[in-house]
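One protein chain omitted, others in place.
By letter and in written order, the chains are A and B; residue numbering begins at 1 in each of them.
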Amino acid sequence: MAKAATATMQAGDSEPTSLGAALADAATAAVIALLLAMPILAYRSVEQAVSLGMEARWGAIAIGVAAVFAGRLAINLLGPRLSGPVGELFAALKSAIVRVFHAIGGWRTVLGMLLMLAMAASGAGKLSTPRWFDLLLIVPLAIGVWRRSPAWLFLGLALFFPFAPGASRYWIENFGILVLIYVMLGWGLNVVVGLAGLLDLGYVAFYAVGAYSYALLAQTFGLSFWICLPLAGILAALWGVLLGFPVLRLRGDYLAIVTLAFGEIIRVVLINWQSLTGGPNGISGIPRPTLFGLEFKADGGFADYFGLEHTSLHRIIFLYYIILVLALVTNWVTVRLRRLPVGRAWEAMREDEIACRSLGINITNTKLTAFSIGAMFGGFAGAFFATKQGFISPESFTFWESAIILAIVVLGGMGSQVGVAVAALVMIGGTELFRELEIYRMLVFGVAMVAVMVWRPRGVVSGRVPTIALKETRRIGGDLVKEGHG
Amino acid sequence: MEYFVQQLINGLTLGSIYGLIAIGYTMVYGIIGMINFAHGDVFMVGSFIGLLLFLMIGLTAATPLVVIILALIGVLIVAMALTAVWGWTIERLAYRPLRGSFRLAPLITAIGMSIVLTNLVQIAQGARVKNLPPDIKDRLAGGFTVLRGADGFDAVVSYRQLVIVGVTVTLMAFFTWLITSTSLGRAQRACEQDRTMAALTGVDVDRTISITFVIGAALAAVAGVMFLVYYGAIDFYIGFVAGIKAFTAAVLGGIGSLPGAMLGGLLIGLIEVFWAGYVGSEYKDVAAFSILALVLIFRPEGLLGRPEIEKV
Partner (left out) sequence: MTAGSRPILEVDGLGMRFGGLVAVDGLAFSAQRGQITALIGPNGAGKTTVFNCVTGFYRPTSGRITVQHDDGRSFALQSMPGHRICHQAKVARTFQNIRLFAGMSLLENLLVAQHNKLMRASLFTVGGLIGLPGFAAAERAAVEIAKHWLERVGLVDRADDAAGDLPYGDQRRLEIARAMCTGPALLCLDEPAAGLNPRESRELNQLLLSMRGENGLSILLIEHDMGVVMEISDHIVVLDYGKKIAEGTPAQIRNDPAVIAAYLGVEDEETAIAVTTGARP
């Protein structure tokens, strides 16, 4: 039985399996599931008067084990080729689904269309805008569909989103703005991890530096958001240089661990330096951004100036467009940097550091630029986060933020701007859809992370497009592109 | 002096726990070169399994101390076995499909697995801190006075500290023997050196890696039960901090080196306890991480590791 299990557990190219072997393997999986459930899932420790007691829930476990059995059986039957007519039927079904999918134009187009449909179908908008305004926003969408370019499609969707039917305040704030923050963070980290190949597990440190810089500058000196934003970015970049200098000569996982340690050190300092940072209570009452001096308030603010009826939605939409512009600037700068010598040196360094040195490239400086530019984008995002929340505390800057941002970069496909955006949309937006499920949300997030990675180890969009071409640009396959030593 | 000795005892106890977890990191890193981020959570799962097993046995205040210690050993063994199944399954589902693939992929699945385990336990057991029943906790807290202080402060070594250090030493001796003198250990070292070559000479690489995860998880379970007995309270989040500290320990000692992991664990434990005891507990984590950063910058191979020579 164990032998059958190993045979069927191997990837899809194994020998055709018999029904009996598939059943035996599914039974093994069910037994393992039962062992896993014992006792940690099967019993729940409950607080009683004196000490802990327990309650069993064998019913749920029985269902779970049965589900594992059925699921494993289904994988066995659908995965490797099954002998006989049943197998042929399954194979035909599978290829039909794949063919339909390709005919529509790939998964990205499908995803974009589904999102558009979902938005269109979900009821009336909250703001009345003139017709021509909607039409203006629909232009990039049309270009996207016409050119079959997912980048344009997403840009159109992003521009259109706050005015889409069904986009309520809740959706703009908790879906739109949140996803864009992670898109921006993902793009920022993409410079470090995706282009330069430096594994940074403490990226959240720069996000925190940006957020606290804005909060402290605004509260201490009364500076406005628009002055503080570049300052926060510059401060984060300086921290990037400061932290980067000693650690960047480390290679591989050592770099990962030291950056993780620095991320944690910054967080612990934020918690304990009470007089400056307010400790675990954080900083509240952080000023909101203004539109050329116009505040978003009931009297004498934005709404009065333009003769509109005041609604808090204006401020949310304003915030949405700020982060959208910030993210697009990040993207624009990154795309441009890739075509400059410094960007090519980043990618070359990811491919082979020793060869770079032999060509006269100063590795330390090149790494520092990648690290500090990535940090700067993190700092911008942090400043935005602070002004959006109006309140920050060290709790927002845990290691898990770094892990999630890194996951977005790797799941999206290292170095791919579109891939990172898609990953942020699916992972952050997707789990936001599960918000009602509360604690199950993060569980789904974790399972999705593992599943996507096993499905596409190089991320959703793998490979890279050369930055310059003599005759025509040809996409380079993901299997050739290296991932860097750091 | 009494205070110093007490801190020393506490530091060694905590260090033993870190060391046991660090072995899991170091063995996995040695054999497949990945940071198993989920390992800290395997430790947490082991700790919860231990707690539930104690509850199932249902000891009371009347139970003699000998029985409690026997029960502890029983719980240890069963927890090791059940946690090992978790270790095996995680490797099977999240790491093996990615073997030989993109280097960052298993790192991401490891982080994913860590999120899964944390949230699974939170869902299954609730978010509140779980206290070990006082019947067990208080009985094991008693001990001997090793140094009597003039001002009424005595340095005490408790039964549970003795158990922790004793079990750690026994397991360390056993696993050192296992790695250095058995065919399993040889297979493991062969896979560390060159997996392809090992496979060509007849080593079952998949099986060897699976066993590595099983051993790592079993030792993490021991650490988990020890943690439970020592602190008497656990929650679903203990895996993160303990995991990071243990990984720090593994790197400090020289990743890939078994004695290095134990030494690193003890050092981290001592640094943490002494820093908290003499400087203040606010920055004790900063101390551990700063030492890690300094060691890596000035001696990247760790204390007992072999330096990596850059080949041109």
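The definition used in the following text is that a residue touches a chain if its C-beta (ideal position, glycine included) is under 8 Å from a C-beta of that chain, and two chains touch if they have at least 3 such contacts.
Here the structure is a predicted model, which means the values were calculated and not measured.
A.B. asks: For the chain left off this view, which of A:L250, A:L337, A:V426 or A:V450 is in contact with it?
C.D. replies: A:L337
A.B. asks: With the full complex in mind, choose from A:A62, A:V325 or A:L359 the residue touching the hidden chain.
C.D. replies: Of all options in A:A62, A:V325 or A:L359, contact with the hidden chain holds for A:L359.
A.B. asks: Tell me, which residues in chain A touch the chain that this view leaves out?
C.D. replies: So the residues of chain A touching the unseen chain are 333, 336-337, 340-342, 344-345, 347-348, 351-352, 354-363, 369, 464, 466-474, 476-477, 480-482.
Basically, only the chains that are shown with their structure count from here on.
A.B. asks: Which integer distance in Å separates the CA centroid of chain A from that of chain B?
C.D. replies: 31
A.B. asks: In the complex formed with chain B, which residues of chain A make contact?
C.D. replies: Those residues of chain A that touch chain B are 6, 9, 11, 32, 35-36, 38-41, 43-47, 50-54, 193, 199, 246-247, 249-251, 253-254, 256-258, 260-262, 264-265, 268-269, 271-272, 354, 399-400, 403, 406-407, 410-411, 414, 439-440, 442-443, 445-450, 453-454, 457-458, 483.
A.B. asks: State the interface residues of chain B toward chain A in the complex, per the touch definition above.
C.D. replies: Listed in rising order, the residues are 29, 33, 35, 37, 45, 48-49, 51-53, 55-56, 82, 85-86, 89, 92-94, 97-98, 101-105, 107-109, 111-116, 118-126, 128, 130-135, 206, 240, 244, 247-248, 251, 282-283, 285-286, 289-290, 292-293, 296-297, 300, 308, 310, 312.
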